[in-house]
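For chain A:
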Amino acid sequence: MPILDHLWILLALPLLGSAINGLFGKNFSKTVVNSVAIGSVALAFLAAVEAVREFVQLPADQIPHVGTYFTWMVAGPFHVDFALQIDQLTVVMLMVVTFVGMLIHIYSTGYMAHEGGYYRFFSYLNLFMFFMLTLVLGANLIVMFVGWEGVGLCSYLLIGFWFLKKSAADAGKKAFITTRIGDFGFTVGLLLIFATFRSLDFQTIFKSLAANPVSEGVLTTICILLFTGAIGKSAQLPLYVWLPDAMEGPTPVSALIHAATMVTAGVYMVARMNPLFSRAPIAMLVVAIVGAITAFYSATIGIAQTDIKKVLAYSTVSQLGYMFLACGVGAYSAGIFHLMTHAFFKGLLFLAAGSVIHAMDGEQDMRKMGGLRKKIPITFWTMLIATLAIAGIPGFAGYFSKDAILEAAATGPHANFILWLLGVTGALITSFYMFRLIFLTFFGEPRFDEHKAHVHESPRSMTVPLMVLAFLSIFGGWFALPKMIGGANYFERFLAPVFGAAEAPPEPTSPSDALLHALLSWPVFVGLLGLLIACYLYLKRPDLPKKLAQSMRPLYTLIFNKYYVDEIYGFLIVRPLLWISTNVLWHVVDEGVIDGVVNGSAHLARLSGRQVRRLQSGNTRSYASWVLIGVVGFTVLLLALFVTGVH
Partner candidate 1 sequence: MEFISQHPVLVASIIKIAVLLFIVMTALAYLTWMERKLIAHIQSRWGPYFVGAHGLLQPLADGIKFLFKEDVTPPGADKFAYLLAPFLALSLGMTAIALIPFGPPSVLIPFLNQQAFSVADVGIGLMMVFAITAMGVYGVALAGWSSNSKYPLMGGLRSSAQMISYEVSLTMSVVGVVLVAGSLNFNEIISNQSGYWHYVPFIPKWNFGPQIIGFLCYLTAAIAETNRVPFDLPEAETELVAGFHTEYSSFKFAMFFMAEYANMITVSCLATILFFGGWLSPFPDSWKWQLFLPGAGLVLLGIYCAWDTLTEMRGIARLQLSVVTLLCLGGGLLCLVPQVAQVIQGPFWFTTKILVILFFYIWLRATLPRFRYDQLMSFGWKLLLPVSLANLVLTAGYFAFKWTRHG
Partner candidate 2 sequence: MSLPVILFFLCGALAVAGAILLIAAREPIHSALALILVMVALAVLYLLLGAPFVAAVQIIVYAGAIMVLFVFVIMLLNMGVEERTDFSQIAKYFGIPLGGVLIVWAAYWLLHSRPAAAIGTGSGMEASSTRGLSTLLFRQYLFPFEATSILILIAILGALVLARKEE
């Protein structure tokens, strides 16, 4: 059977796995849980592959291919089907999600081997896959929104997986609430869209948009509202604060949700809605600005972090910034491209970091590491590859995508020098702190007690995914290779039908200067520069960083404390909120009004009961008399009616 007509299978498989593990997993052995979880995801992956195979053979006029399964809700003009669609963009996301997801499932079996609530973890993970696929496949904004919120839920559950640890539970809450703020905007955006287009179905929206132009103001509002949602979900300024804390969750979770898939949902959404955005220049500009600033800003924070995962978290934030920058300057395909490569290398980075932490028995502070190069070679090499990729060293995946983005920022239709500058600086800092991470972790002398911490390479189940991802981090970007020798980017060409309206096709140039231009581009330069600086500071003169910190203490402390953003938020938002909640909502509204009503009614009931219970005399004759009274009353009534009716 053509699986395209049964896309729901893609959703059903992980959901089934989640249900089985969640309901019965408690009594299963680890093997069973593993086979169920991985099996479901692997099957989903295979189904996705098959779907893509069939998709590729589809004639162009049947794209996007929409499958409507049942009418979900109908209220007057408001009509929502449960419909799934697949087009080029979906294909990319589908492959990324299912494949990386599968790898991370496998990895988790090794990483979580010694954890309690094993089945719970995998049930959540499968559930996440389900929602993520819903998000990606949804053919209308409502279905997409379900996935959108669902992944948020799973992220909450998984961040707080060790809910006995207060920090983890708090982090979960923080993530949920912060994203909720963004989602509020997103929801309003949905309402506005429906109000404008009388539909929430992607194709319908785009068609009607193409047919009769909508006033730019409305579009801008819509786009900015949607973008707030993206800001929340994809951790952009000013709502990025939840992502670093989300590192409380298990590392595979960080890899899957907070690097590879969920956080990129915002980017996906913006790309999906590109017809709207591209008609709203101001919104585009906002997106671009937010993206660029985030990219730069969080990169700077990354410099001073000591927790290995925190560094990666901030780098994720900044990479997401790059993606939005791409979208903002109209290079959606570049954004998605970066999304994909980022999924590979950032996932790899996290997994490798996880492997390091695994090796160090849960130690996350880079200052207590060092010299692990020999002890855990596989982890080291794979992580190095990922770092080269993210730093944008030519030949690695990250190079192509980041280059495409910056080029778009520089020469694209919406080119803007300042944004470009921010991007480039960000790239420099990125490569610097990434290599700082590498050097601190793997080079130099061990800064931990060798005898106490028996460092060991991770099991096969963890290393294999690392290697696979490393492979992808190298070759995952070579779709763009032909561009260097003057061709067009395969990736861009593939995605052209989706973004065609938005993007101008790249003008062909002659091979030689294309190659030259590519190799002499700024990204390469800054990438190498960052590498050198890091090398100098942390290999040649390990004492220098401290001196630097001393010399520019205020800046350092500012950065080290992440610009005190959490504190500021706490002071500006959380404290007032707490105060109002405590003194008004709690003591006045809840205790005074609500409890008053409840207790009052209870008291009333008791009073009346005390009176009425006298009727319950236990004396049959009294009861009989009451019945009799009722009977007489009724007959009187009936006969009265009868009389008036007849005579």
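Selection rule: all candidates are chains of the complex that A comes from, given by their letters.
Just so we're on the same page, a residue touches a chain if its C-beta (ideal position, glycine included) is under 8 Å from a C-beta of that chain, and two chains touch if they have at least 3 such contacts; residues count from 1.
The structure displayed is predicted, hence computed values, not measured ones.
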Touching chain, any copy counted, for chain A within the complex - options 1 or 2: 2
Residues of chain A defined as touching candidate 2 within the complex: 617, 619, 621-622, 624-626, 628-629, 631-632, 635, 639
